[in-house]
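Here the complex is missing one protein chain, while the rest keep their positions.
Up next is subunit A:
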Amino acid sequence: MQPDVMSLLLEAGMLLLVGMSVVFLFLTLLIGAVNLIAWACAKFPEEELSVLNQPRNRATPAANQSGVSAPVVAAITAAVDQYRRQR
């Protein structure tokens, strides 16, 4: 019984060492992967964002420059929308 337990304990000790090392190695690898993803995403920024931002930035100054107030723009937009839907 006793020597049996001793060998089991030895095996459990090995599992402890191997298990913890593998967990750490694996999750350290993931840290690298996450950093890589972050780096790649920073290097190639999302296109959607820039597309979304551009027209908005252009629209506001254009409206201000021509001197048309915001409610009028909104009314015209709604009218154009309605016109398009009817067609």
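In this section, a contact is a pair of C-beta atoms (placed from the backbone, for glycine too) under 8 Å apart; a residue touches a chain by one contact, two chains touch by 3 or more; residues count from 1.
Just so it is clear, contacts and distances are computed from a predicted model.
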Exercise. The complex lacks one chain in this depiction; which UniProt name from "Oxaloacetate decarboxylase beta chain", "Carbohydrate ABC transporter membrane protein 1 (CUT1 family)", "ABC-2 type transport system permease protein" or "ATP-binding protein" does that chain carry?
Worked result: "Oxaloacetate decarboxylase beta chain"
Seminar exercise, completed: Where subunit A meets the chain that is not shown, the residues are 2, 5, 8-9, 11-13, 15-16, 18-20, 22-24, 26-31, 33-35, 37-38, 41, 46
